[in-house]
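Every protein chain except one is present and positioned as in the full complex.
So that you can tell them apart, the chains are marked A and B in the order they are listed, and the count of residues begins at 1 in each.
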Amino acid sequence: MIEAKNITKKFRHVTALKRLNVSFGENRIYGLLGRNGAGKSTLLNLITNRLIPSEGFLYVDGMPAMENDTALGRISYMSEDTLYEPSVRVRRMFEWSKLFNPGFDTDYANGLAAKFGLDPGKKFGQLSTGYRSIAKLVATLASGAEYLLFDEPVLGLDANHRQLFYEELLARYAEKPCTVILSTHLIEEVSALIGHVVIIKDGTILLDRPAEEIQDMGFTVSGRKEDVLAWSSGKNILGTQEIGGLMLAHILGDRGAVPENLTVTPLDLQQLFIHLTNA
Amino acid sequence: MKLKQMTLWQLKANSTAFLIFYGILLALAVTLTIVFFSLAGSGYTGTFNFGAAAIGAFFLFVVGCSSFSENLHIAFANGVSRRTHFLSFLLLSVIASAVTAAFGVAVDAIPSLSPATWQPLFTESPWAQFLFFLALNMALMALGYFIAGAYYRMNKAARWIVSICIPAGLIVLAVFTVSAAEVPGMPLSAFAQIFIWMASSLMNAALFWIVFAALFFLFGWLVTRRAGVRQQQAAA
Partner (left out) sequence: MKLDFENGIPIYLQIADQIEDSILSGVFPEDTQVPSTTEISTLYKINPATVLKGMTLLVDGGILYKRRGVGMFVREGAKEKVRAKRRRAFFDDYVCALLAEAKKLEITPDEIIRMITEGAGK
């Protein structure tokens, strides 16, 4: 389990995270969602010791994570920034990963690279954005670590490669139990994949729920404007839309009984996310 | 602790540069020695010194500078703590300094193989030379690392200020110290005395540089211990 307790992170001009508390338990696929600048990458960088928290503590499997080689060795983090110099060949990155982490499966990495059409002989500087992402995500999938963290893994990937990534991720997940944290903007693509949803907003956790509960969290009613307003007054309305005399109201909470003159549709994860983070 | 792996990485990452450097140095030393001695045969007198050890010291300063950013990022990428990264750099420094000092001193001794007239730079024993250059190398590696680290941590404004003021300040200091050396009682004459003491023997100088090295390794650690990842992309 990865635990973040009362984490605060201040940069020169901004406080990115404010007394944030979250934990990522074993053998689950987490979706870490948030708008640009919400604090997702900062949180992941803190967990992996790439940034030092201003306040608070981080634990991996009960051990303090900060400056702890053993704890950090259990995590493989595919970050948005590329930490390898442009002159480094992908093959060399695999070798180094193996050096630092004996559990790294080089054959699997090479096989995976071939599936994606990545040439391990290429240097990082020669790769396109998409192929840089591919090189990094292959390294993380092949790492053999217990915690796989992905920050925007499919950045720049075409549709075919995105699908391939999700398939390979699930195959890897099935083969050896691990905890996956997927931080992404492509909510619709991953909504069926993830078992647990964590939403960050303005540096704190807005929502932390199993994915199956998301469907019941909110709904949309539509119908004549007067009918909708009448029925939805007093309820937790996240937002409304109007087209002519027709109104849609997005509501958070229990459905209860909905009258015949109104139509109810469920709020999927992406819509729920947009409405919750719009405020 | 991933110390062994990180140190191995440091050695591997630098090995090509070192081999090329040693190779060039050796080639130059041999060539110049041959040239000198063929000239000496025709009545040409003078002193010849290659200064391989001195060049080595400067080379290690550059190695120190290049040992901060990329190495720190490799540590981050592979779950290695800053402490382990710094300790591995220390180990690298000791090994690299010792090997380069030994190599430098040995190469500088090449001209002495010939019976022709030749003035060595140092009058003291090779062992003393080795210790001196070991200390100097470590000091320069620490200094290079610290400078690279300090620049990594600083923001743009600080970098400009430091880049202008520190060299300017050092020049002023040097001028005052030199003039103070002649005149006792001047404010910096005590400071100048240290340099005079240092220049009087290689062992004194070695001692000075060891203290210098220790100090700057400490500064280097201070600049490392809370270094964060810089949100930069590799060339697109």
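General remarks:
Simple rule for what comes next: a residue touches a chain if its C-beta (ideal position, glycine included) is under 8 Å from a C-beta of that chain, and two chains touch if they have at least 3 such contacts.
Keep in mind that what you see is a predicted model, and the values were worked out from it rather than measured.
One chain is not depicted; across the entire complex it touches A. Only one of A:167, A:226 or A:242 touches the chain withheld from this view, namely A:167. For the chain left out of this panel, the touching residue among A:26, A:55 or A:212 is A:212.
For the chain missing from the display, the contacting residue among A:20, A:194 or A:221 is A:194, taking the whole complex into account.
With the whole complex as reference, residues 28-29, 163, 166-167, 170-171, 173-174, 189, 191-195, 211-212, 215, 265-266, 268 of chain A touch the missing chain.
Everything that follows uses one rule, which is that only the chains that are shown with their structure count from here on.
Note: centroid distance chain A to chain B, computed from Cα atoms, is 46 Å. For chain B in complex with chain A, the touching residues are 1-2, 5-6, 8-9, 70, 73-74, 76-84, 155, 226, 228-229, 231-236. Partner chain B is touched in their complex by these residues of chain A: 12, 45, 48-52, 67-69, 72-77, 79, 81-86, 96-97, 99-101, 124-125, 129, 132.
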